[in-house]
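The complex appears here without one of its protein chains, the remainder shown in place.
Chain lettering (A, B and C) follows the sequence in which the chains are written, and residue indices restart at 1 in each chain.
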Amino acid sequence: MSHLLLINCPDERGLVYKITEVLFKHALNISSNGEFVEREFNHFFMRTEFTGDFDREVLLQDLRQALPAGVTIKLTDKRKKDIVLLATKEHHCLSDLLIRHAFQELNARILCVISNHEVLADLTRKFDVPFQYISHEGKSREEHEAEVLGAIQAYNPEFVVLAKYMRILSPEFVAHYSNRLINIHHSFLPAFVGANPYAQAYERGVKIIGATAHFVNEQLDQGPIIAQSIIPVDHTQSAREMAQAGRDVEKIVLAKSLKLVFDEQVFVYRNKTIIF
Amino acid sequence: MSHLLLINCPDERGLVYKITEVLFKHALNISSNGEFVEREFNHFFMRTEFTGDFDREVLLQDLRQALPAGVTIKLTDKRKKDIVLLATKEHHCLSDLLIRHAFQELNARILCVISNHEVLADLTRKFDVPFQYISHEGKSREEHEAEVLGAIQAYNPEFVVLAKYMRILSPEFVAHYSNRLINIHHSFLPAFVGANPYAQAYERGVKIIGATAHFVNEQLDQGPIIAQSIIPVDHTQSAREMAQAGRDVEKIVLAKSLKLVFDEQVFVYRNKTIIF
Amino acid sequence: MSHLLLINCPDERGLVYKITEVLFKHALNISSNGEFVEREFNHFFMRTEFTGDFDREVLLQDLRQALPAGVTIKLTDKRKKDIVLLATKEHHCLSDLLIRHAFQELNARILCVISNHEVLADLTRKFDVPFQYISHEGKSREEHEAEVLGAIQAYNPEFVVLAKYMRILSPEFVAHYSNRLINIHHSFLPAFVGANPYAQAYERGVKIIGATAHFVNEQLDQGPIIAQSIIPVDHTQSAREMAQAGRDVEKIVLAKSLKLVFDEQVFVYRNKTIIF
Partner (left out) sequence: MSHLLLINCPDERGLVYKITEVLFKHALNISSNGEFVEREFNHFFMRTEFTGDFDREVLLQDLRQALPAGVTIKLTDKRKKDIVLLATKEHHCLSDLLIRHAFQELNARILCVISNHEVLADLTRKFDVPFQYISHEGKSREEHEAEVLGAIQAYNPEFVVLAKYMRILSPEFVAHYSNRLINIHHSFLPAFVGANPYAQAYERGVKIIGATAHFVNEQLDQGPIIAQSIIPVDHTQSAREMAQAGRDVEKIVLAKSLKLVFDEQVFVYRNKTIIF
């Protein structure tokens, strides 16, 4: 079983040496190692995969002793993450994740799918995943969001994934899942922020469209980007056809970003991701 | 020798038939044909390559007679276009075009390179292309632009290409070269309009950067897009390194867009391009 | 309802005129038109979408009269095709097609999934598609293939899709479905023909891997290519990881090629495809 050590702290001389010394003295075996020093703010990031037996508390204490104050240490492994999915009416991202989940390819347990519409209930239940329908009809935005939040919290997930959830979430909601809330936006951000990006792309006459998976923060479509991808389009495609073509990009980009996050390959630092 | 017929008009039934009938009766041989009907405004576009001998005036008259009022007919060929290049300090787009020009790969005659700096003079003259240095120092924007416009007009070019010309042109200037002024913007428009797109891309933490070749109109970076391309980037690249990596994309996209335009493959309709 | 006219014949002067004249005289409305003349053998291809009412027999007779002997005329529409899928153990292409089918995005009716293993039975039946298990155990290749062929023929499909079917089909089998049998090969053909392309790609140390959807003919992996796509890989990926990464490309390329074929956008000519 592989273990993962994720460390970040202000950069100083000897950090790699000090960390690997601790691991060596615990007789642990590094199988893969990545470091990066962010130059704008001089911040150090290191992700280490290793094998071997160790006393968790002693190892953490030794690492803290060796490293500067203010260090962030995460000692974890690649076990499956508990997640909840939010969706609305479009199926393509949800379908893709349910299939990967069913075949053990997602590195996550989907605890529940929550939606403000019922159209994806059948699909979800085919795969023996609970589906919770929380209509927004006749409720204020606050009421509906509170209900959704309550439903999510009942599952206590590590990550919440917006698989084409078409309602805007309040900063209060987002604050509950800082760096744990992942969205797929159907454009090549920062182009076409907001609603109807394919209509915007058609209107502008672009020759390439894309999709962006990102952590959600308080500002709409402004959170740290995890993955992006694109496909070429041309003048023969209507906004609707661009949207169709874009779906395959969206689902692949979202799945790719979840793999990175669930495999603990992503650091979030300020408004960016560092990906190993 | 191949001839080219570019026709656009409001759509109606029988247009392809009527156009090809005229060509058939003139005993002309179609070697390639493309049609497109834009559905939002119901507008018809057709581009035909053909061979054979014909009386230009008679052919045009027959076409006009066969087609609805308001038709635009362009009867041309693939001969080389006369162009003027504007540049500032960066060499990569200019170098690439000068090389293609020197080896007869550009389908254009570069009549002159005009720059507000002198650094590219040597490069340009190596390839026996006139270089005109028009400094902006000590001049108002209007004065400088008037001087540049005068210099261009002396060459009477069919197209003006902004090969990394880093000064903003006034709507008055642009109006002289409607659909004949081509710019390469160093971002994937409409992301990162304006100055320093690589710094903006770095700041935003995007995972893909791009370049956009477009016709220039009165609004900055808002004209009809001709070609776009992208490359992946990651957190290890500084804004400067993104800019370096982006240069190869810029030069290839600009060259590609010029090939499309000079080979008469591009219609401009409203704020978009239709490309055959 | 849109109709489709696909015509191919030796090239000669006036073909577009003659075809569109027939359509015009039948008062039919062309909504989209594509022509291509293959220059090596001077062969003409035209695909026309049109609307309007017509007498099928009269229209076909008028077209035949107007066109040279040896013309091939296909008058059809975009209705759903009847198809049978063959699979083995890998689910990703089958899953993707079942999902698209369930949401009416495939332009086909999947009549049955046939497999030489049982592992995909549950998945298939979730989507209310018949699953037929035809084991190859204890049978000669000829016996097994005859059984599979019989099972397919009972459904009388227009197309047979090999969705990661891992057994080689005999030329006799293939001959039953000339230009109607589509395979997804997990490499960028013609690189890595045959078994285990990802192992070959790993061994060779390539920096890009791909997938190829093609019609199957008598020679292994040599049929007309419909669509290809690629993803970058690097030295950190094992053959198994390349295979995992490749799956997303395979499923997208197969779905894309089926869309082209089922929408009647593909001509097969000699060993190539002409795609409109």
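The rule is simple: a residue touches a chain if its C-beta (ideal position, glycine included) is under 8 Å from a C-beta of that chain, and two chains touch if they have at least 3 such contacts.
Bear in mind the structure is a predicted one, so any value in this text is a computation, not a measurement.
Of the listed residues C:N42, C:T72, C:Q153 or C:S238, the one in contact with the hidden chain in the full complex is C:S238. Residue C:F36 is the one among C:Y17, C:F36 or C:F159 that touches the chain missing from this view.
Interface residues of chain C with the unshown chain, by the touch rule above, are 36, 38-39, 188-192, 204-208, 210, 224-230, 234-236, 238, 271-275.
Interface with the hidden chain, as seen from chain B, comprises residues 91-92, 95-96, 99, 102-103, 105, 123, 126-127, 244, 248, 252, 255.
Think of the hidden chain as still there; on chain A it touches residues 13-14, 16-17, 20-21, 23-24, 27, 29-37.
As a convention for this text, only the chains that are shown with their structure count from here on.
Over half of the residue numbers at the interface between copies chain A and chain B are found on both sides, making the touching surfaces mostly the same. Chain A and chain C have CA centres that are 35 Å apart. Separating the CA-averaged centres of chain A and chain B is a span of 40 Å.
Among all residues of chain C, none touch two or more other chains.
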